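All protein chains of the complex are present and in place, except for one that has been dropped.
This part shows chain A:
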Amino acid sequence: MNRFVDLAKNPLLISSVAILALLVIGELVSPGFARGDQIVRLLTVSAILGIAAAGQNLVILGGREGIDLSIGAVISLGAVIAGNVMNGSDAAIPLAFAAACCAGFLIGLVNGLGVTYLRIPPLVMTLGMMGVIQGGLVVLSRGVPSGNAAPALMAFVNRSAFLGIPGILFVWAAIVVLMALMLKRTRFGWSIYAIGSNENAAVLTGLPARRIRVLLYGLAGLFGGFTGVCVIGYTGNSFISVGDQYVLPSVIAVVIGGTSLSGGAGSYTGTALGAIALILLQSVLTTLNLEFWGRQVIFGVTLLLLMLLYGRQARLRV
């Protein structure tokens, strides 16, 4: 019985069941919803959210109320940088990825330094950073969309690379595998869980908790910049608020995937499933003709319900 209850509370299982249920509901409401090419389409959108959520996942796992609200602005920045670097040229794609990722990484490091060394609460630090980037983007672009995606990048996101599956899904799959290996099999991964679980104890086993946390915010920025390039590949051109829509969903995907908001427990595999479930939910709601505001309400309610459900897991006290 107990074992059954444990299983019923397993986030991976909950997410998987939710995904299947949403597919069935979608198919019932609108036949063709669960067709192969539709699923690939949904997975592609999920991949973009999932890559953004990887960064969010890391800072949340690291504890101390870790969260990155600047991730949307970093995505926008990455998209604008990539668009201007490429300007339609395939040859500049590697440079676009490098520039966007570097910019994101540096911004993330600043977030991390503020959070660890200046002791600014992550919510405030990253919210402030979001404002700074958004303002900076308006000044730099003068509010006019500029730059556009190279054809090969758009193909990478939108067209089949192999067996009808676009390249970005292979990249995402690789990220899922690498994140799982990193978190489970490396000292860096264990360190993330350790500082998220009990920073003081982690320090007393010799782990450099502050440096690790700075790096986590840096990586969150890097994933944000990477996501920005994918976004411009998806949409073709960039505008300066293109990333805003990813802020709340990136947090929700992490929570659906079973990562504790207080840090120290969770997995990226869960987050990836969470991202898929969330995109499916969004699609079903769109199919039901719910407007943007209605979806926001459902997102918020989903987040609260899940926190309620996971929060009730008996946490073993030491």
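The rule is simple: contacts are C-beta pairs under 8 Å (C-beta built on N, C-alpha and C of every residue); 3 or more make two chains touch, one makes a residue touch a chain; residues count from 1.
To be clear about the criterion, contacts and distances are computed from a predicted model.
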Inset, instruction - From the list "Carbamoyl phosphate synthase large chain", "Sugar ABC transporter ATP-binding protein", "Response regulator receiver domain-containing protein" or "Sigma factor AlgU negative regulatory protein", give the UniProt name belonging to the chain omitted from this structure. - result: "Sugar ABC transporter ATP-binding protein"
Inset, instruction - Have a look at A:Ser197, A:Thr235 or A:Thr286 and name the one touching the chain we're not showing. - result: A:Ser197
Inset, instruction - Could you tell which one of A:Asn10, A:Ser89, A:Ser160 or A:Thr186 touches the chain left off the display? - result: A:Thr186
Inset, instruction - Mind listing the chain A residues that contact the chain we can't see here? - result: 185-188, 190, 193-194, 197-198, 200-208, 260, 264-265, 315-318
